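Got a structure for you, written out below as structure tokens; questions coming shortly.
Only one protein chain is missing; all other protein chains are in place.
As written, the chains take the letters A and B, and residue 1 is the first residue of each chain.
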Amino acid sequence: MPKASNVSNNPQLNANGELQHLLSTEGLPREILLQILDAAESFAGVTEREVKKVPLMRGKSVFNLFFEASTRTRTTFEIAAKRLSADVINLNVSVSSQTKGESLLDTVANLSAMQADVFVVRHASSGAPYLIARHVKPHEHVINAGDGRHAHPTQGLLDLYTIRHYKKDFTRLTVAIVGDVLHSRVARSLIHGLTTLGVPEVRVIGPQTLIPAGVEALGVRVFHDMRAGLKGCDVVVMLRLQNERMNGPLLPSAQEFFRNYGLTAEKLSLARRDAIVMHPGPMNRGVEIDSPVADGPHSVILPQVTFGIAVRMAVMSIVAGNS
Amino acid sequence: MKLLIKGGRVVDPGSGRDEVADVFVADGKIASGKGKADQTLDAKGLVVAPGLIDLAARLREPGHGYKATLDTEMDAAVAGGVTSVACPPDTAPPLDEPGLVDMLRRRAKALSRARVYPVGALTVKLAGERLTEMSVLAHAGCVAFSQANVPITDTQVLWRALQYAATFGFPIWLRAEDKWLSREGVAHDGEVSTRLGLAGIPAFTETIALATMLQLARSTGARVHFCRLSTAAAVDMIRAAKKEKLPVTCDVGIQYVHLSEMDLGYYDSHCRLDPPLRSQRDREALAAGLADGTIDCAVSDHTPVDEDQKQLPFAEAEPGATGLELLLPLVLKWGAARKLPLAKTLARVTSDPARILGVQSGRIEPGAPADLVLFDPAQAWRVEAAALKSEGKNTPFLGYELAGCVRATIVAGRVVYERA
Partner (left out) sequence: MTSKLPDAEALLPKLAAELKARVTPTSAMIGLHTGGAWVAERLHPLLGLKDPLGLMDIAFYRDDYAKEGLKHDPKKTRIPFEVEGRDLLLVDDVLYTGRTVRAAMNELFDYGRPRSIALVVLADRGGRQLPIAAQYAGAQVEVPAGKRLRLKRAANGKLTLELEEVERA
């Protein structure tokens, strides 16, 4: 019984199987993930020299469409776009303009009329970028900068890039993701990337209240005991705990969370001696991670930020070149 | 007015009758014997069945005029072969006053298409605090009382409402849902909601409330009909309750025996439904429960939603699907998949809901109201906006080819719809 299916066609790929939108790391073929990581390496070289620009996207317009406020992510996308010589327009579509009645699709249609090439979209509702991608013109490209708790693919990619930079071979690693997995788009994007690239053991660590139902189906092992979960890990990724999650039915307090799930040197010593510590930022020192670890020799948190610019340059230049 | 329906395959689910025969209608009723007919309908190659009885269809009046009107939705009903509709009380304002009920019945009667049976609000404004004047509302024409999709959170109020209704023998129709557990959720809590990053509604949201309601039904003796079962566990609980001979009945939305959480795909907001589409295991249990009679009947749960309210991110989209015109083909598809005889398939949308409503329609025998549908079970049609008469074009079945095409619908002996 034929159905006008929206499941079989991957909305991220064009008819030639090339990346036209980046919406999620899930469903991206291995070759495309690697293409992005390899291109990012070249762009990393650009960010290290005096003239940090290349003329690749000159004349192209990148519209940052942030329905959910974020200075950090928006800034890195802006830097990445400018280093590609693209024109950048920032639109902080605050909640109030939404309540003025303009629908999401109307906003996009209006911007489309202004000759956008790339929309970088952050939205509080999971799936919003998919809705947008279904409605943009063929030459317009959507990059998901974070939708609800669903995906943050550029963060997932820069995390993969970071891991590859320090550990080289994905196929021998044990990776642990610690904290509020339930609400984390960063965790979901990283998990999909790790499993696609063949990481044999991916663990999530957190209290039952912060681990989503059926998460094993994503290919992870669940640990509630952090010490058990960190044993033998090569990579430890600490997730940010948002203020609104504490002091409620999910968690009693930040202090109690830190006691059980905060990363200290003592807990980290259970991981491998050359383990690296990552965090998508911004960090809550004393909640997810204590300062000695955050600033210590295992931490690669600052390099993550630099890699983030190269990765976003790679993503933008790849999608914008595929029609 | 005498009507002869000639040479069709007459299927009467109540008696199990399935044979090629003529049906004669006089004075709005099925008649025995014959006489000179004023009008003859050639039903060769068609099935002649009782008109469908749909226990849940939102006609969007009063209020909600921008979504649909009684006019368009009555057109949709008879185009779908539905001759009787029970509508939930969640209109705007809710059906908690006799004047509103009266107006609705008059409007429906004047349109002279399907019969409309209003279900009254159980509490004032559906707010779950004060009981409505059930006797007065029953007198105005309400066949039962319900909270639609607005659960009562104060169990004391729920208990007293059931007690009060039991006093007069009024049936209560309830959706089993624990409002606290479901309040943030938009999709079934499981693998798909985790993958899509959607807030989940666990299955026990239904079973916890159902356990409470069954216990209250047991102690009050109220006649309760449970609406829109969505979990395998709930089907088991109803089966046990019926074994215990509790006077309970239940229904399932016809979409739920066909679709599951897997159909959400890339956030298809046409699959944003209340209750949510659940796991494939749940779907299978619902389909089996409808077959073995644990679930008494299937409904369309017809809910027209403006397309603007669907072209939104999944969590923000308004839940609901249009369905009056899909009830027949979808129940036929379910029956065919389970290899049931046609009479048994059609029972779930004719004689069984008739029994729950307590009406005389839903059967083909002399003296019964002449509410009939003539349809071609083999003719397929494509579900698309242009093919639907309802204002609501929001259905997860858009693009599907379904078999089961209504050719004519008769209410009280009058042909109210004929396919061009």
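Please note the rule applied: contacts are C-beta pairs under 8 Å (C-beta built on N, C-alpha and C of every residue); 3 or more make two chains touch, one makes a residue touch a chain.
Predicted, not measured: the structure shown is a model, and the values here were computed from it.
Novice: Considering the complete complex, which visible chains touch the unshown chain?
Specialist: A
Novice: Which listed residue (A:53, A:72, A:172 or A:227) would be found touching the missing chain in the intact complex?
Specialist: For the chain that is not drawn, the touching residue is A:53.
Novice: Can you name the residues of chain A that touch the chain not displayed here?
Specialist: That gives, for chain A, the contact residues 18, 35, 38-39, 41-43, 45-46, 49-51, 53-57, 317-318, 320-323.
Just so it is clear, only the chains that are shown with their structure count from here on.
Novice: With chain centres taken as the means of their Cα atoms, state the distance from chain A to chain B in Å.
Specialist: Each chain reduced to its C-alpha mean, chain A and chain B end up 44 Å apart.
Novice: Can you check the complex and tell me which residues of chain A touch chain B?
Specialist: Those in contact with chain B are residues 1-7, 11, 26, 103-105, 123, 125-128, 130-131, 147-151, 185, 188, 212-215, 217-218.
Novice: Write out the stretch or stretches of chain B touching chain A in their complex.
Specialist: Per the touch definition, chain B meets chain A at residues 189-191, 193-198, 200, 202, 263, 265-268, 308, 311-316, 397-402.
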